[in-house]
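Worksheet: one structure, shown below.
Selected chains from the complex are presented in situ; the others are not included.
Letters are used for the chains, namely A, B, C and D, taken in the order the chains are written, and counting of residues starts over at 1 for each.
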Amino acid sequence: MGQLSLEHITKEFGDGENHVVAVDDLNIDIEDGEFLILVGPSGCGKSTTLRMIAGLEPPTKGDIVLNGTPVTQRKPKDRNMAMVFQSYALYPHMTARENMSFGLKMTTEMPAKEIDERVKNASRLMGIEDLLEKKPGELSGGQQQRVALGRAIVRDPEVFLMDEPLSNLDAKLRTTMRTELQDLQQDLDVTTIYVTHDQTEAMTMGDRIAILNDGELQQIGTPAECYQEPANQFVAGFIGSPSMNFFDTTLGDGALSTDDFTVTLPESVKAELSGHDSEFVLGIRPEEILSGDEAVDHPDSFSIEVNVVEPLGDVTYLYTEFGGSEVTISVDRNTEINPGDQVTVALPAAEIHVFDRDTGNALVTQAKPTGEEYQTDEMTASETTEA
Amino acid sequence: MSGRHDTIFEEPDTTQGRIERLGAHAYLFVIALLTAGPYLLMVSISLMGNGWSPVVPPKLIPEAMSLQNYIAVWAGQTALLDQPFSGFFINSLIYAMGATLIVLVVDTLAGYAFARLEFAGRDIGFLAVIATLMISPMILFVPLYTWFNQFGLVNTRIGVILPHTFTGFGVFLMRQFIKTLPSDLEDAALIDGCSRFGVFWRVVIPMMKPALVTLGIITFITVWNSFLWPLVLARDSALYNLPVALGFFQGRTSTLWAPLMAATAITLVPMVILFISMQKYYVRGFTIGGIKG
Amino acid sequence: TGGGSGNDGGGTDSNGDGTTTGGSDDVTTIEIWRWPHSTEPSNTGEDEIVELFNEGPGAEQGIHVEQVKNPFGDHQTKVKTAIGSKSAPDIAWTFTQQYYDFAGKDRSTIEEEAPYVYIDDYVSDDWLGDFYEKELSNQRTKFGGVVGAPFISGLQPGLLYLNVDAWEAAGLGEVPTDSWSYEEYLEAVEAIHGVEANGSMVNGVGIGLKDATGSEWSNFPGTIGVTAGSLIGNGYQRQDDKYVLTMASDPELEAWNEMFGKPLANGWTNNPLSYDYLETQEPFIGGQIGLLHHATFSRVQFGQEADFNWEIVPYPTKGGNENYSVFSAGAGVLVTMTAFKEEVGGNPEAAAEFIKFRNNARNQYRWFNTSSQAIPNKGSYELMNSEGVSDFVEQTGGKDIMARADAAYSEYQSVREAIKSRYPDIKTTSGGAPVTDVPSGIASGRVGEALGGMLQRLAQNGNSNPQEAFTQAEGQWADLIVQADDTEFAEESRGYNKPEPKAGPI
Amino acid sequence: MTSDSEQESAIYASERSDTRSFSLDSLSLSQQEFIEGWLFVLPKIAILLFVIGFPMAFGIYLSFTESTLLNLPGEFVGLENYQWLVNYPVWWTSVKNVLIMSAVKIPTNIFFSFTAALLLREKLKGSNLYRIAFIVPVAGPPVIWAIVWRLMLFSNEGGIANAILLELGAISQYIPFLTNVTYALPSVIMSQIWSFGLSMLIYMAALSGLPSSVMESASMDGANKYQKVRYIIWPLMKPTTLFLVVIQLIEVTKVGFASVFVMTGGGPLNSTMVPSFLVYELAFRYNEFGHASAVAVGMFLITAFIALVLYKPLQSNAEYYQ
């Protein structure tokens, strides 16, 4: 039971010069058991949102509704939520066991035995049974993280709130913990709101992603939706690594073009763009740009000089410049290209995204990934709010 | 980030919050009365006629306020003291500034070496410096006086200043502070061609401004408040500092309370102002030196 | 110029010991260390004499005197530090016995060990002749010579200060003018206690007992015994050089009980442990004390600061016998100017020149006119009589006090004889003075500890069982004498009323 | 290393030294660091040796001699003074008094400073005034604190405090605060416990370093006010508390001197005697420099012992602050 709604939540800080609208009229419905990811650039209001849900910060406006009951005025302890902090926020003077049992001791009359039982279960789940008598200072980052999670689990809350819980871990550990966390959430089936600014976490962990910018919701949807059908240029640039390449293009002759290249548009796209000005932002992901043999046959192909080649082992990135932008191209790891080489590339019309140059709103997106084939999908206008 | 759950009380606009705040005020007020009350009394007495004496019941509030005690004290026109207090004030300043200057230079140099350089004898040297923190000055009076006398340091300003400069506190503080600084900058400067002293002077010193202020303030206040060394080493009352000069108002047969209170205020007020305005630095001295050891 | 005189106060000469010989015209600068007087114009008078010296005899002899003033409370610390590190001033105001333990030592030993010189080596007998014999013979019995030039009378001629307003408020009628009895005194103390006068609540009698170790307290119990017929005080030295302690005896105890013990027991005193002897002046000035045993110099301050009518009344004595009042009562302590030896940093020759000047009859008289303090110089007293005194002295009644002091001094001879007749085994000096000093000096700061402790204990417990306290304290004192290298104790005098006190009129 | 390159480096070194008046370049790197290190600490060590090296050695030596004011140093008597010390009841009184002072002063100081810091953290109106009020006593010389409190408790019949209490009807009779063996030590201590301002500032600094997320965690975990203080804040302040305890243990002896010096002179009946004042008294009242030195050395040993014993736990608790 953890159906959560944010209704027109707004949070403002300070007055006068210092006035900040940290969160701006946010509406989100989160299903019971859903794993929602909150992403966005630094300062966009992710933590503030989470803290309002937790009751650590009163909203300026709006309501937080848990299972149909507004809880906006309740104290944190009366909301039955548990929070995992970026810094873990373990009590440094207590052992892992004491950390985990503290909440139960404070809020319930539960007999010591039962608390013990619960702590034991949670620690078994987290694989930290051997660490229960240690203090946080004696634990590694990953172990601390597990204790922090254990502390949240033990209370059996209706909602988990997690604020960048993995960001203090090193890369390898992060990967491990990421999968563990996912497994855990699936096992426990507790509504979870998870703040991160890590691409991988955002793409892989949750049921849905909510992307915030400047306190406003940009898009909410499954990872695939957000990747393939970004609602606007912000989302398109934010989701995906390396970032989508953008070009300022002009529409003319049924094609979007820059000085360097032309993308001939299929009819459906042309139709979509009619009624707008002739200036558009064209976006294409690094892995959708055709290069080498694949490109040669393409009618819109053109040639560029590669500045830098980055073989990462499993994939190789080419860095170059055309159409007035710095461009990243992702190619097969076995490609033999050297800096300074001339390479033929093409931007397949089927893979492009088109954005309104003024509002940044998506006009054309790629509802389904199409692999290497040149075929035109139907355009899906994004479903959500605009920036 | 500090939300409201960082603190303990309820919001001030709730009843509960109001009661909590009222209780806190009551508690703080009572203690404040006990800490500062006597000093308010001191100021009050200093503003009364110079014949104030502790009659029963004592007069605590001046009928007519007057600065006559301050003027008399400052100009040196009381029965027990014919020297102007301004002179002691200047002495106090000179001692405090002189000692502060020496301590800053010497302790920073030593603190740097103890923090950063590896050399044989370092640990012993450091221990010796730290051990000075536990010395009681009383027993050093006569030997130190004898010793200083051989160098003509008795009854000189430098002689009064010197005993304030041996304490290891500053070295300890500076060492701890330098240890918190990234050593990369110093390495960079070494590679850039600085000598060891160059590194210290051009790179370390500019980064240490806050610590220097801290040590400076602590030393200044300590020396200003110093009583025993100036008492012993200044033979001539022309070299007394303020705390020693306060003794003049307690004569062989009686105490000139009102002038004494005025003199006390003159001694104390600058330190209170300095302390309050610099408390952040002052406190840092103890937190760096103590906790982050 | 003299070394250091050119300095703007930034330290004196390079020797640091205060004495420099040199400079182009061979001027010796000497330092005199003193504490400031708490009343004016005494300080001005002091300065004047120094100036006179520097311009007159000083200039002629190439001696320049500089005064250094120390806060009274710190004076001793500073002088001792200086002595200990062999850079004593040339002259200091001292209570001589605080700087050296002379007990049981003969002059040659003292000459060798003590930090100060015998001033009688530097002055003529003629010069010394101007002083009252008592002050000199006192020193001679202790030191075998004169080590400090006395300049404030150590003899306190039975001064009891009375808060007249309180007396009247208590409805006690006439202020006593003649010697009065213990009974009358105690009645007055009781009557005064608790009355209100001038907006102050008044306590019966003032008594200062703070500070167990203060050397004053070794005098305190012994000196009031005179009023009960003991002429000796704490004890004396026998002809066989052994010391006899007489403190634990009927007259001493009786005097203590009447003067202080009963008021303490009845709570008719101020808060005795709040003050030491000197500090009891303050509550008297504040009008909170009805009767105060105190010294002559207090008078000047009372005159300047007290806001009520006060008077000096005669001492109460056993049976009102007026004879007892003339000698010492109250803890008189002699202040002297002491010149320090070259070994500890002094320059006694030059110092003596100044002392001769400062303390000659003429200048003592000069200073008397600005301080109104009783002085131990009969030459000065003659000048007072022949040349008159200043208005200040007139106002503060200094002349009357001086007259009383003179009378007391002149009776000293007969008291001396009485003592000798009562204690045939008492040792006398070559000058015929009975030796009534027992070791209570330095190493016996511990004597102060024993006696001060006793007094504090009695004050603390409401004077319960004073006889035992006196006996025990005397025993402690005796032990100290036994332990000391140079002194011998007459064991048969240990215990209460040993030796048998022989009281009686002079 | 070939001999060629050895030569080359030697040439290199001499080239460099040619261009300078003085060079350490011919020494190895660690030799150079040795010299540099000592050059840096030289001024401090020099001051240390010069200012107290001799006096300290002399003072310690005095404790093994029978020395008086005029006989410095006197005859060597070995451990006699220490034997004397062990049998000297006043010394033990003074040690006992310091222990009592610490036992009262330190907990109260901690209590007042901690509670005050905690309350001031709530950003009450007038916080700054309170803060100033609490700081005044610690900003000035201890002598002033003692003088002011002497006036409160001491001069005049029982002091101003008595007058006020009497006026308020809190007492019916003067209390001899400083003059009664029962009250004197408590009064001296009482006058000192108000000087908690510095501790308060240190607590405030420590509290401001308290990670807010931990406090918020406690909120989420459902701890109420009292529980937050009891279970979270207070335990987290442990290193600070320990640090303050150590500072004050060392400080008690110093502050004790000023108070006793000004307020009671160690009396009545030695009931307020503390070691630092005992040193003073032995040296400057009794002229017993040998004994005084032994007391001073005893004091030094006690202080050093305390510092040593408490240094370890202090250090090991520093981890909370990472």
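Rule of thumb we're sticking to: a residue touches a chain if its C-beta (ideal position, glycine included) is under 8 Å from a C-beta of that chain, and two chains touch if they have at least 3 such contacts.
Keep in mind that what you see is a predicted model, and the values were worked out from it rather than measured.
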Subunit counts for the entire complex, keyed to the drawn labels, are A x2, B x1, C x1, D x1
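By our rule, only the chains that are shown with their structure count from here on.
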Which interface, named by its two chains, has the most contact pairs? B-D
Per the centroid of Cα atoms for each chain, what is the distance between chain A and chain C, given in Å? 94
Chain C and chain D, separation of their C-alpha mean positions in angstrom: 40
Which chain D residues reach two or more other chains? 72, 155-157, 216, 219, 280, 283, 289
Junction residues of chain A - those touching two or more other chains: 51, 56, 76
Listed in rising order, the residues of chain D that touch chain C in the complex are 68-70, 72, 154-158, 174, 176, 178-181, 264-270, 280-281, 283-289
Chain B residues touching chain C - in the complex, by the definition given at the top: 51, 53-57, 79-83, 87, 141-143, 145-146, 148-149, 152-157, 159, 231-232, 235-239, 244-248, 250-256
Under the touch definition given earlier, write down the residues of chain B that touch chain D in their complex. 1-3, 5-9, 21, 24-25, 27-29, 31-32, 34-36, 38-39, 41-42, 45, 53-58, 60, 102, 105-107, 109-110, 112-114, 117-122, 125, 128-129, 131-136, 138-144, 146-147, 162-163, 165-166, 171, 196-197, 200, 221, 224-227, 243, 246, 255, 257, 260, 264, 267-268, 271-272, 274-276, 279, 282-284, 286-287, 290-293
